[in-house]
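One chain of protein is taken out of this complex; the other chains stay put.
Which chain is which? They are A and B, in the order written, and residues in each are numbered from 1.
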Amino acid sequence: MPVKYVLKLYVTGATPRSQAALKNIKKILDVDFKGIYSLRVIDVIKNPKLAEDDKILATPTLIKILPPPVARIIGDLLDREKVLLGLDLVAMG
Amino acid sequence: MEKKILIADDEKDWIQMLSMRLEHEGYKTEAAFDAMQTLMQGMREKPDLMLLDIMMPAGGGLEALKNIRASDKTFSMPVIVITARGDAGTRMAAEKLGVSGYFVKPVDMPKLLEKIKEILAKK
Partner (left out) sequence: MKKQIDNAVQDKIDLQALKESEARFRSIVLWSPDAIIVTDANGKIEYMNPAAEGVFNRKLESFIGKDFGLPLVDGESTEIDIFRPGKDPGVGDMHVVEAEWLNKMAHLITIRDITERKKVEDELRASDALLQAAIKIMPVGLWIIDAEGNIKFSSAAAQKIWAGVKYVGIDQLGEYKGWRTDSGKLVEAHEWAGARALEKGETTIEQEVEIECFDGTHKIILDSAVPLRKSDGSIGGAITINQDITERKRAEEEIKKLIKIKSDFISTVSHELRTPLSITKEGISLVLDKVPGDINEKQKGVLQVANNNIDRLSRIINELLDISKIEAGKVKLKKELVDMAVLIRGAASLFELSIKMKGLELKVDIPEKQIDAYIDLDKIYQYFTNLIENAIKFTDKGHIEVSLREKEKEIECVVADTGIGIAGEDLPKVFDKFQQFGRVSGPGEKGTGLGLSITKGIIELHGGRIRAESEPGRGTKFIFNLPKYSAENGEESIKKAKEA
């Protein structure tokens, strides 16, 4: 099955906020878009240049690249509804 | 007259060696192998000197010594203790009962013979 959803998650090392964000987004993606998403996790400490290029100010910042349009959310990723809404995504089923 | 020495010890081999030595020195020897015999021989033969071992059956040397000192026939008999027991406790107990010498095995033979000569000369 081809990947339909491509996302980028910017985190800061292994801070509690970064760890929570990763856990939360994975939970949402695995439920709603299992098998058809690609999530790239970028550590701003390891890749500051990428973060600067993407004009990242703070993490966790989640960017949806596909399907268009590009959407960006920042902050708490716990609330599934809010996340999907913010990313301009519609859940399957 | 020849002096008579009673050797009281349960080791027959030791008595054999010691008597050979003493007889070579000109003494007559008698043997007793336990505490009972020691007492009986002591009273019957009335030796001039007793060489007494401590570790003996039928009561032990100290018991025999006590009885020897208790009986008027033998109370003044000179006794030299020859024993393997070198501890201070046994030695003190023997000296309390009255001994003329205390030798620990293996014996310094020249010293023992010297002592025997000394004691028998007094008689």
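We adopt the following convention: a contact is a pair of C-beta atoms (placed from the backbone, for glycine too) under 8 Å apart; a residue touches a chain by one contact, two chains touch by 3 or more.
Just so it is clear, the model here is predicted, and its values are computed rather than measured.
Asks: So which of the visible chains would the left-out chain be touching?
Replies: A, B
Asks: Touch as defined at the start, partner being the missing chain; which of A:Leu7, A:Ile28, A:Val44 or A:Leu89 qualifies?
Replies: Looking across A:Leu7, A:Ile28, A:Val44 or A:Leu89, the contact with the absent chain belongs to A:Val44.
Asks: For subunit A, which residues lie in contact with the unshown chain of the complex?
Replies: 10-13, 15, 17-18, 44-45, 48, 51-52, 55-63, 70-79, 82-83, 86
Asks: At which residues does subunit B meet the chain that is not included here?
Replies: Spelled out for subunit B, the touching residues are 11, 13-14, 17-18, 20-21, 24, 84-86, 104-107, 109.
Operating definition for what follows: only the chains that are shown with their structure count from here on.
Asks: Using CA atom averages as chain centres, what separation in Å is found between subunit A and subunit B?
Replies: Comparing mean C-alpha positions, subunit B is 110 Å from subunit A.
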